[in-house]
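To keep things clear, I will list the structure first and then write my remarks on it.
Then we have chain A:
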Amino acid sequence: MIWASWRRQRAQLITLLGMVVIGAGVITLLRSNMIDAINSSQLAHCVTQAIDECSAPAEVQKAFRTEWATPFQTAQILIIGLPALIGVFIGAPLFARELEQGTHVLAFTQSVSRTRWMVSKLVVALVPALIVLIVLQYLVWWWLTAAGALGPRLNGSFNPVNFGIDHVSPVGYALFAFALGTFVGVVSRRTLVAMTVGLGAFVVVRFALSGLVNDLVPAQRREVPAGSDVDLRQGGGLELEFGWLNASGQPIPHDKVSALIQACKSTPSGTPNTQEGFLACLPQSGLAKKYTSFIPESQAWQVHLVDAAIFGGLAVLLLVGTAWALRRQS
Partner candidate 1 sequence: MLTDVIEFRIDRRSGVSTYMQIVQQVKQAMRLGLLHPGDRLPSAREVVEATAVNPNTVLKAYRELEREGLVEARRGLGTFVTKSLSSEATIGDDAPLRQELTGWMGRAQQGGLLVEDVDALYSAVRDEHYPAEERA
Partner candidate 2 sequence: MNPLTATAVGKRYRTRWAVRDCSFAIPEGKVVALVGPNGAGKSTLLRMAAGLVRPTTGELRTFDTPVNGRIHPDVSFLAQNRSLYRDLTVRELTRAVAAMNDRWSADRVREVLGLLAGVDYDAKVGTLSAGALTQVAIAMALGRLPRLLLLDEPLSDLDPLARDETLRIIMTEVADRGTTVVMSSHLLSDLREVCDHILLIDGGRVQVDGDIEEVLARHRILVGPVAEESTVEGTLVSATRTERQATLLLREARPAPEGWAGTEPDLESLVMGYLRASRERRSSA
């Protein structure tokens, strides 16, 4: 049974294998070229240190960033786009092509059950695709990590692009895209429809749900007195809320805050206020504390897990739907 599924998807699997081999070769080559470039420009210490501690001349840094921006972006787009490609080219045609060409009738009139047939096809199609995705994702991570602060990592884990290619998130998206493709394929019975509708639906859902995850992970909260000059913003963390509290700890509406701040910028006599006068004015106006709630960068893995759980859960629902629709097919 597995052999039959393998034989029917052989061309696709060979394409995937080719992608991994070429991808691994290209990324390894780019990475070693990049390391040579870093070393020859004496930028090595800028990889690990914060940007303001990097002592290399600004134009050298700029030149490096400009030169490597395109390869970095291409690699990121590859990992961002791979789940969609898996959905479109592997998930969507998997059953749609059988139904379109009527070859499902052959399988449905043998002793194997429809569900077993479906599972064997799913496994043979999905497992190699996920392996390829994970391998390429790891290779890109390995390369971008070598660039460190000189590369896209500078933007932190919660940068939408960085988040989308890290940890288990790509696997979650791939599962979802794949399951969506198979489901639309079984329902529409048309390969082309499944590919286009599946892709469209994937893109919409992927972006519609991208903010949802942040509300599902427990955030940390910090408060500082109005006059304090402590920076509330966390480097690389994800800020969810920022605002002011009054003396009794109640949040103050944003429009009121901006009016009060505006008022404190000038003295009662109408002249511009001094910095000290401004800071002293704030608590007097009722702006007692600043607060922020955020997810620190060290907690990013939790967000990834929740993200993957959401998309993985949707994928399971869609696969159950696929099995249900296949049982009703004639």
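How were these picked? Simply put, all candidates are chains of the complex that A comes from, given by their letters.
The rule is simple: contacts are C-beta pairs under 8 Å (C-beta built on N, C-alpha and C of every residue); 3 or more make two chains touch, one makes a residue touch a chain; residues count from 1.
Remember, it's a predicted structure, so these values are computed and weren't measured experimentally.
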Numbered candidate touching chain A, per complex, among 1 or 2: 2
Residue numbers on chain A that touch candidate 2, as the complex places them: 1, 3-4, 7-8, 101-113, 117, 327-328, 330
